[in-house]
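Every protein chain of the complex appears in place save one, which is left out.
Up next is subunit A:
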Amino acid sequence: MTNLFVLQLLNGVQLGVLLFLIAAGLTLVFGIMDVVNLAHGVLYMVGAYLIATFAAATGSFWWGLALMLPAAVVVGLVLEWVVIRRLYARSHLDQVLATFGLVMIASEAVKIIWGVSPLAVPMPEILSGSVPLMGPLQYPVYRIAIIVAGLAVAAGLYVVINHTRIGMLLRAGATDRMMVSALGVDIGRLFAVVFTLGAVLACLAGALVAPILSVDTGMGESVLILTFVVVVIGGIGSIKGAFFGAILVALVDTLGGVFGPILLREVLDPAAAGQAGRMLAPMLVYILMALILFAKPAGMFGGRG
């Protein structure tokens, strides 16, 4: 029981750092640019496909990762330049529609380019295998590496946002865009930087997860909605909120799925508990969101309503 708990806890944290990488960009784009970007999940998918292609071409995961990052920058810049830039002054409804269109274009384009069958990305040699954790418990090294990489990015973001000039501009932009612009900051360039940063982080999340998931066209969708929940729970525009929100959502999702039925078995007979648990588990995250919003409509760390 303890072993299972530790295992699921680690899985939860691993999902959490991935969600954070995606949510960080999304919350900045929402908070600073006030743009609803439904296409953010697409970037996660594109990251996975890019690394699959580059890793297959070079025969190495690391080369794939190294080539994926500049490609992600290009994707982010082009997307911002061609579509997103024209949406800043538009209503949320227009943004929803245009980025919904982007989702359709991207998922279909991916199908045309890479086909419908899922791709596999080889795991890097050095990170394959498992380490003993406690007693008979083993845990895959790669998942630990994801956690470490995610936490490192989170720490890096923390430093950039709280201790550098560009971070100061980001925070100022999230609080009051007009004022930042009035103080002579090139807001257009700031927006492009923010969007590209978010795109690269989402692509990175997709690339990191590629070796342990099958890379397919549906992968962006499930993650997009979870990321929305994270951003809403954490508070729009708050990186800190995105981090804690991501971990919380991931833990509730993973632990709830496993331990919900076990807990229900205490009060219900096994068959009913199994059925109720299966139905409740996928809904837990949304119930959590409803509870948090009921208490704090602007999320845990959100300043604006």
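Going forward, contacts are C-beta pairs under 8 Å (C-beta built on N, C-alpha and C of every residue); 3 or more make two chains touch, one makes a residue touch a chain; residues count from 1.
Convention: contacts and distances are computed from a predicted model.
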Name under which UniProt lists the unshown chain, selected from "Na+/H+ antiporter subunit E", "Amino acid/amide ABC transporter membrane protein 2, HAAT family", "Transport permease protein" or "Phosphoserine phosphatase": "Amino acid/amide ABC transporter membrane protein 2, HAAT family"
Contacting the left-out chain in the complete assembly, out of A:202, A:246 or A:289: A:289
Option touching the unshown chain, where A:129, A:156 or A:297 are the choices: A:297
Sole residue of A:72, A:215 or A:229 that reaches the chain not shown, by the stated touch rule: A:229
In subunit A, positions touching the absent partner: 30, 34, 36, 38, 83, 86-87, 90, 92-94, 96-98, 100-109, 111-112, 221, 225, 228-229, 231-232, 236, 275, 278-279, 281-283, 286-287, 289-290, 293-294, 297-299, 305
